[in-house]
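For reference, the structure I am asking about is given below.
For this view, one protein chain was removed and the others were kept in their places.
Then we have chain A:
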Amino acid sequence: MPKLEEKPRVILEEFRVKNAPDDYGMADEKWNFKKFVKNFRIVIVRMDHSEMEFDLIGIHPAFANAFRRLMLSEVPSMAIEKVMIKNNTSIIQDEVLAHRLGLIPLKADPRLFEYRAEDSTEGTEFDTLEFTLKIKCTSNKSQPKDSFRAEDLYENHSVNSASIKWHPIGNQASVHKETDVGPVHGDILISKMRPGHELDLHLVAVKGIGKDHAKFSPVATASYRLLPEIILTREVNGIEATLLQSCFSPCVIGLDSDGRAFVRDARYDSCSRNVYRYDCIKDAVILSRIRNHFIFNVESVGAMLPNIIFIEAVKILRDKCKTLLDELNNF
């Protein structure tokens, strides 16, 4: 058996998950900040405007989980919170409509706004965004003959988020651009209507956090998993090699020119234990996961870039500690 390097592992066996024999759990080690700094590493694997994948290496699961929880439920974003319904003659009920509007993601950057005070009834330009949605469905006068398509028969028969219009209050028009505050997507269907149906709504968006309502969460998903590792303990050739390849996710096991199997990249393996179904190859592999290597996946809803969301999350935890410390110092 090849010597395993000094990494804490969990080994995925056929019927159980086993800790490595010399691993007593990271919880036993004495706390040492210098050691943490020495072992800790961040690698950004990929990133675009809406999604990112990065690795936190050498960190305790409690911290990784704290960061994940913070991104989901404590990083703020803006969302429609109040809907004043002046007129709604469509078939969708007022409360259902209001709920649907609340879930529309807004582009407004929450860092430029403040939380609205709980007792305030009137919003100010610093904590509120106001929108209107005024639309009426009519029959299309110039409809082509013989067509039964809704698009040809009616005007405004489907209401999309693009019809939501921003109304700057106070000085907002000079601080924010119209393209930077409205809905992230213009093609979100809000309601379907027929001639005579009408919507006239006044929408109020405020800053909030996911703990209060999921609509305030800035991420679609924020999750982590442990880095998988696959070790081949003996040579696997020919038919056995192809069989081995088929047991894992695509591109995880490669075959060289002699038809010998090798581990190309275990990172994106789904960690299924299919190999153990075949007696001929089950002795050839050790499946494991690295216990302090976290692969994070963060998918933004659109208001903030995913890397900003992560930094904001860590900052929130830091500021929490700071305020608690200040309070304890005057205890």
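As a convention for this text, a contact is a pair of C-beta atoms (placed from the backbone, for glycine too) under 8 Å apart; a residue touches a chain by one contact, two chains touch by 3 or more; residues count from 1.
One rule holds for everything that comes next: contacts and distances are computed from a predicted model.
Student: Out of "Ras-related protein Rab-39B", "DNA-directed RNA polymerases I and III subunit RPAC2", "KLTH0F18964p" or "Ubiquitin-conjugating enzyme E2 2", flag the one the UniProt entry gives for the chain missing from this complex.
Tutor: "DNA-directed RNA polymerases I and III subunit RPAC2"
Student: Looking at the whole complex, which of A:V43, A:L103, A:A173 or A:L189 touches the chain that is not displayed?
Tutor: A:V43
Student: Of the listed residues A:V96, A:A150, A:A214 or A:I311, which contacts the missing chain in the full complex?
Tutor: Of all options in A:V96, A:A150, A:A214 or A:I311, contact with the hidden chain holds for A:I311.
Student: Identify the residues of chain A touching the omitted chain, counting contacts across the whole complex.
Tutor: That gives, for chain A, the contact residues 27-31, 33, 36-37, 40-44, 54, 56, 60, 62-63, 65-67, 69-70, 73-74, 307, 310-311, 314-315, 317-318, 320-325, 327-329, 331.
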